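Working notes for the structure below.
One protein chain is absent from this view; the other protein chains keep their places.
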Amino acid sequence: MAATAPSQVPSPTPSPAPSPRPEKITMANALNQALRDAMRADDTVLVFGEDVGPLGGVFRITDGLTAEFGERRCFDTPLAESGILGMAIGMAMNGMRPVVEMQFDAFAYPAFEQLVSHAAKMRNRTRGRAGVPIVVRVPYAGGIGGVEHHCDSSEAYYAHTPGLHVVAPADPADAYGLLRRAIESPDPVIFLEPKKLYFSRAEADLTLPVPPIGRAVVRRPGTDATLIAYGPAVPVALEAAEAAAQEGRSLQVVDLRSIVPFDDETVCAAVRSTGRAVVVAEAAGFASVSSEVVARVTERCFHSLHAPIRRVTGFDIPYPPPKLEHVQLPSVDRILDTVDDLQWEFA
Amino acid sequence: MAATAPSQVPSPTPSPAPSPRPEKITMANALNQALRDAMRADDTVLVFGEDVGPLGGVFRITDGLTAEFGERRCFDTPLAESGILGMAIGMAMNGMRPVVEMQFDAFAYPAFEQLVSHAAKMRNRTRGRAGVPIVVRVPYAGGIGGVEHHCDSSEAYYAHTPGLHVVAPADPADAYGLLRRAIESPDPVIFLEPKKLYFSRAEADLTLPVPPIGRAVVRRPGTDATLIAYGPAVPVALEAAEAAAQEGRSLQVVDLRSIVPFDDETVCAAVRSTGRAVVVAEAAGFASVSSEVVARVTERCFHSLHAPIRRVTGFDIPYPPPKLEHVQLPSVDRILDTVDDLQWEFA
Amino acid sequence: MVFDWQPAQNPFMTRDAALLLPSTEPVTLIDPDGDPVPVGHDMPDPQALVRAYAALITARRFNDQANALVRQGRLAVYPSSHGQEACQVACVQVLDPGDWLFPTYRDSAAIVARGVDPVRALTLLRGDWHCGYDPHATRVAPQATPLATHLLHAVGVAHAARLRGEPTVAMAVCGDGATSEGDFHEALNFAAVFRTPVVFFVQNNEYAISVPLARQTAAPSLAHKGIGYGVPGARVDGNDVAALLTVLGAAVTRARAGEGPQLVEAHTYRVQPHTNADDPGRYRSADEVTPWLARDPITRLEPYLRGRALLDDEKIAGYAAEAEELAARMRAGLGEDTVADYRDLFAHVYAEPTPQLREQQALVADELSREEAR
Partner (left out) sequence: MVFDWQPAQNPFMTRDAALLLPSTEPVTLIDPDGDPVPVGHDMPDPQALVRAYAALITARRFNDQANALVRQGRLAVYPSSHGQEACQVACVQVLDPGDWLFPTYRDSAAIVARGVDPVRALTLLRGDWHCGYDPHATRVAPQATPLATHLLHAVGVAHAARLRGEPTVAMAVCGDGATSEGDFHEALNFAAVFRTPVVFFVQNNEYAISVPLARQTAAPSLAHKGIGYGVPGARVDGNDVAALLTVLGAAVTRARAGEGPQLVEAHTYRVQPHTNADDPGRYRSADEVTPWLARDPITRLEPYLRGRALLDDEKIAGYAAEAEELAARMRAGLGEDTVADYRDLFAHVYAEPTPQLREQQALVADELSREEAR
């Protein structure tokens, strides 16, 4: 059931306009503001999906949009995800920029064929004549005590599909900036919103531009080893780096932000600078985005590596129930254990 | 459209019983015989899907099954893949062993939710009480001059999904043996049938057991470098090894056979014995099975490697049209170029 | 194995439309005041109504207790069927022991009515990783969350039984919202083409979370979807357990007799929030809810039964006590903390764990042993 959101979901009270001085806002606020600003800036931007209208979405990310922009620009659809995505593709073929919400990660699966066989391929199969500028927002991943089917990390399915862009923000400012850039993109963007970060607050100056889709960012400098993370794993990686610093080890943290396109340049430069790396991701590890990161960075940086790149990922199991999700989620301890394992004796 | 099969599809004439002396048969023969023998051995084995009845499937893999076993055990369904898979799950929950056909790789996508959220998870969500012993046969990958949507290499989607077994045979004997084992498996098996190998012949003694699901096999010994391949890439890898031998380089070829479970032992032993490896696969490389092979073998064999493990895979593009598919498919030349690149100067 | 199966034979596609269309109004047998409605349908057997009454009391108490438990943090989430108990009870009471029930997250009360222990029935909603009961022993499928997907499993289970010559009927339950999913369409169509004994039971409670029925369909009724598959559609008052027993009972009988699948739409209303986490004030007014309270399934049946000397204060007190006992069992069972064992996460992914899973489990074991050592 959808409403596993905390019963007192804070309603994001959007600031009327991005304020010049950084304020502490939640990622939910930032996303809401991004939708609002995009809809103000461009009246071809439309928002639709299940419960995104009067309710404002089960996570309240679309709160107030129907009130401000009317039923025609933010509306509820019948309950059918393939329908939502298929209709969005058609609207995008005819001049609109739909932003659709899949209520939870696992509920995007009915739309898989529309995504893989159409959204991802339409530009190619029309020789560039019919692009599909849609954004598919997916509240995603775990850490929220959700019941089954509400916590899947599904990025690998999308990242493996040529023709899609796949991004995942890790903080409110980037959530705002990446969503604005995703909506402006001429191509379909899978926008993965880490559910567990929706209501965590951080300072965010929404007037500052963020790097484009396709760029990774070093979130913390460090010299001994590099943690590579994205989305919900970024704060954990930062926490691990903080804990390592206490123990005298300097860990660099790279936030991928954009899984496709991938920023080989930033990531490889970071890994070369330390010679050791751990990829941190919540998804099951097998044939995943983390596999790709290990593979491509190793291919490119082999002779700079003092140890094999290691992974801290979810296990290859269905996402666990609330009481056991701590076993599945990358933790500071597991990251530090893995860093300890990076063959420092060869240093 | 389905019928991109060659217009003169040879009708597999099954031998009445596996013959003791190896004969040359096609993979299509072998698969047909495996279905037939499994249905004879166990009357809970049922075959259904689109056009698998009187037509015998667009590739004729189910040829003659309705005639031999009747409409109740081999039958056509309405045209709906989620329906086929969902019904199969229910039948498996109630004592049957359905073998379903997805007509082409890309036409399995409508069944994605049933596969990921149910087939893969039912055993777990019933604490082992309700397993789903189904086999999903997918005529897969390219090399047949097919039009769009008929040549996808979709294994990464399945391999990344915990709860599924994923196998791909590369020759008739293994096709027979793996399919028999898949049908006997208590768990859902995605059975990937390389379309381009359907009508290639090889000697096959169907009475000989094949290794179980989960085991890789060294198909050709070699000492200089290891080629790791599965499904449609295996014959190409073997051909490359043959060509390399002419040039005095000894390439070992490992046929994974089973992507999930993965045979770390055989693969790592092979790579350690040569110190160099190239993974060969038809699928787009990003976040794929080949990424996983590179990542896990590097993690395990780092200090035995003289060079980074390299990949020869499809590019990250929609599968090309017939006239350009040679650009996408791993070729002997590209494999040999990549082998040449394995930093022999460090030997 | 006994095979006794033929698909639908409709070479000329001339099934009579009149037999497939639902009635213009939903069937009601007992009106909101407890008076019988004079229509051409049989009233269920009095003892069946008394049994239904007892089950309704239990189901209501179950809902109330589950709501309380979720407030106390003993359940992760609870989608209540308060007000829909007549549907919950009737769809189970019409089944034989060998039949199967395919419930959704909203149908915990039906699962309990089927005889599953209430604490076990709430396993998933408590936040555990499995459904808590044995689907084969109970003939209840795990509660389905991905909407409409389980309707296809019902078709498969019923078809397998039919192939073996077993008289099994599958009762496949879903909501109004779920009828919009492609799997609803495919399930009805497969069942119709193979003449599979499934009763598709739609609890139309007018909402899918916040989305009202008018945004879900423009059809005259959801039961009008049946004819598009060659499946007879029926409409019934979802708060009238008598009408439900009659209409669902007839549907089960027809399905069992080989007449193929049946579609029954019950008109009811979700008087409570979608789940405890929902905030209905955002999308509907209290005024809309009020009239439905007067159509409550229990307050309607009670005067009818009393008026016919089938129920008295003493009996009511007895049923209430039984329900109270069930509630006490729920409090006790769900008050206890369960011990979650990480090894369970790896044990049932496959019949045999893969080498990869054994390795991953060993990693956790190692972490834990090091933690303990500290």
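For clarity, chains are labelled A, B and C in written order, and residue numbers in each chain start from 1.
The criterion applied here is as follows: a contact is a pair of C-beta atoms (placed from the backbone, for glycine too) under 8 Å apart; a residue touches a chain by one contact, two chains touch by 3 or more.
Note that this is a predicted model, so its numbers are computed, not measured.
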item: Chains still shown that are in contact with the chain withheld from the display; value: A, B, C
item: Touch with the omitted chain, as defined above, among B:90, B:110, B:275 or B:330; value: B:110
item: Of C:183, C:240 or C:278, the one touching the omitted chain in the full complex; value: C:183
item: Selected from B:22, B:78, B:95 or B:186 as touching the chain missing from the view; value: B:78
item: Contact with the hidden chain (one of A:22, A:64 or A:83); value: A:83
item: Chain A residues that touch the omitted chain in the full complex; value: 43-44, 46, 70-72, 75, 77-78, 80, 82-83, 85-96, 98, 110, 113-114, 117-118, 122-131, 162-163, 165, 185-187, 214, 260-265
item: Residues belonging to chain B that touch the chain removed from view; value: 1-7, 9, 50-51, 53-56, 58, 76-80, 82-83, 106-107, 109-110, 145-150, 286, 315-318, 320-324, 327-328, 333-334, 337
item: Residue numbers in chain C that touch the chain omitted from display; value: 7-11, 13-17, 20-21, 24, 180-186, 189, 192-193, 195, 213-221, 224-231, 260
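The definition used in the following text is that only the chains that are shown with their structure count from here on.
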item: Per Cα centroids, the chain farthest from chain B; value: C
item: Chain B-chain C separation of Cα centroids, rounded to whole Å; value: 40
item: Interchain centroid distance [CA atoms averaged], chain A/chain B, Å; value: 32
item: Set of chain B residues in contact with two or more other chains; value: 82, 110, 113, 117, 124-125, 162-163, 260, 262
item: Multi-partner residues of chain C (each touching 2 or more other chains); value: 124, 129, 146, 182-183, 344, 349, 354, 356
